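First comes the structure, then the notes that go with it.
What follows is subunit A.
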Amino acid sequence: MPSLTIDGKAVDVPVGTTIINAAEKIGIEIPRYCYHKHLSVAGNCRMCLVEVEKFPKLQTACSTVVTDGMVVRTDTEKVRKAVTGVLEFLLINHPIDCPICDQAGECELQNYYMKFGLHKSRFALEDKVRKKKVQDIGGQIVLDAERCILCSRCVRFLEEVTGTRELQFFRRGDHSEISVFPGRPLNNNYTGNLADICPVGALTSKDFRFKCRVWFLKAFPSVCTGCARGCNVEAFFKGDILYRYKPRVNEAVNRAWMCDFGRLEYKKANNARLLVPFVREDGREKMMSWGGLLPQVAYRLKDAVEREGPDAAAVIASPQSSNEELYLVRRIASDLLGTKNLAFTSRVPGDGFSDGFLIRGDKNPNSRGAQLLRIPGGPAFDELVVKIAAGKVRALLLFGDVLGDLTQEETAGLLSMVPFVAQAGTNEGPVSAVATAVLPIASVAERGGTFTNHAGRVQRFHAGFPPRGKAKDTIGFLTSLANRLGAGWAFDGEASVFRALAATEGPFAGMSYESIGSLGQEAKG
Partner candidate 1 sequence: MNPALFDLVVAVARIAVMLAFCLTLVVVFTWVERKGAAYIQDRRGPNRAAIFGIRAWGLFHPMADALKFLFKEDFIPDRAHRLFYQIAPMFALAPVIMTIAVIPFGPDVTLFGRRIALQIADLNVGILYIFAVSGMTVYGVVLAGWSSGSKYPLLGGLRSSAQMLSYEVSMGLSLMGIFMVFQSVRLSQIVAAQGGLLFGVLPKWGVFVQPLGFVLFLVAQYAEANRTPFDLPEGESELVAGYHTEYGSFKFSMFMMAEYFHMVVGAAILSTLFFGGWQFPYLGDTGFLFPGGAGFALPPALVFLLRIGSFVGKVVFFAWLYVWVRWTIPRFRYDQVMRLGWKMMLPLSLANLFATGLILLLPGR
Partner candidate 2 sequence: MTIGIRKVARPREMTFPESLYLVEIVKGLGVTMGHMLRNIVRQEGIMTMEYPEVRRRMPPRFRGRHRLMRRPDGSPRCVACYCCATACPAKCITIVAGESPDPAVEKYPVRFDIDMLRCVFCGLCVEACPCDAIRMDTGWFTPPDDSREKLIFTIDVLLEK
């Protein structure tokens, strides 16, 4: 293992490590534009110049492999002058249209200018090379060629990650610009990542365009609910509105990427939400309070069990629920209601599109968790549907906004066979259109918990802000429902439920929120 000193600090790194990564290891950040950890090294931006002893010239930290006994300095006047000069070159043709640029606030040009530049422009505005702005190049991306500093991160991403190679450099000298080939727009499911990796405002998101200034946004770690991959995301919000998802680095799951579908998942937490509990009487919706509705739901479930036996009640769990919630749902169904009618399905309306990279065919974040928690899926769900259609179920507690892959008409027809359908869901949908009682629960951004992804990796998601409207945290709702059914639970928050879950459920044995951490932990089995 070579050992070297960077700015006087000694560090041991594996063979083949570059200076930039060695420095990162000891907390020294070397400025960079073209270097990206998950892409190949290009070394074209020249921002990462450092002084290495016995080298006559400054070296690029991103491409220089460390050797034993190397002495690197990143803080000398020479380095500073070089970086400042590079920055000034990069800014020569930059339009400095920060006021209208969505990148402003998280732009590396801005950051490094404040750190290394702070110079007056020596280049007159009218002499700058003008390039085409506001180009819709397909996917989720808007291209502004003027702002581009030609770092080639995007080109490398499309070459190395998606392999689609839509973007390329054109022309020469200071007229060089990045663009797509005529008639060949971006055509892959990972275009959103281009906006993330672009260090400047050249590639920005179409969806997020002009929606909000980034400095108004706060972020919290979450997990994408779009499919069973469970990409780690950073969710950005202002007030009680989510504005965007950005991938959070997790080498074991999504590296630094996420798909374009997942990026739009945040909208579910904003739009068409169920916000007030209501009951449907004679086709009319009547607003209720939680205090008024919960006892009613408990009573109807208990009543069905007491009058016609435990199998007159049924519970349909949702793979959109967290492990903690599914655990409680199973206990309510098995222990408190004593019914065998408990099932879930991973099927959703639409095609189960998948690719070999991130997108999974299963569009639910926690099907695996439901399986591990011994909630019957697949055939059991079909059997339950047959039972319901036969009119054998008198009271149904249903989680989620859709009923498998049933259409709206099929859902309405099926649920009309049950005298009492209580739905605990987040969004308006085919179920909330016909359910007898609708209990609005917190969205993924408003509650915390864990999902188990397709590979059995248990990952935490966090509550960013309190539930909107009268929506209620699911754990709290399930606990009070169970207590109405005579359970005497004292769960307070998802952490307490997970402790109970880890203590009793084999696959989760020995796990805790601490051991899961921010990157997740594999479940056994």
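As a convention for this text, a contact is a pair of C-beta atoms (placed from the backbone, for glycine too) under 8 Å apart; a residue touches a chain by one contact, two chains touch by 3 or more; residues count from 1.
Keep in mind how these were chosen: all candidates are chains of the complex that A comes from, given by their letters.
A quick note: this is a predicted structure, and the numbers were derived from the prediction, not measured.
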Touching candidate for subunit A, same complex, options 1 or 2: 2
Subunit A to candidate 2 touching residues, read off their complex: 97-100, 104, 133-134, 209-211, 213, 215-216
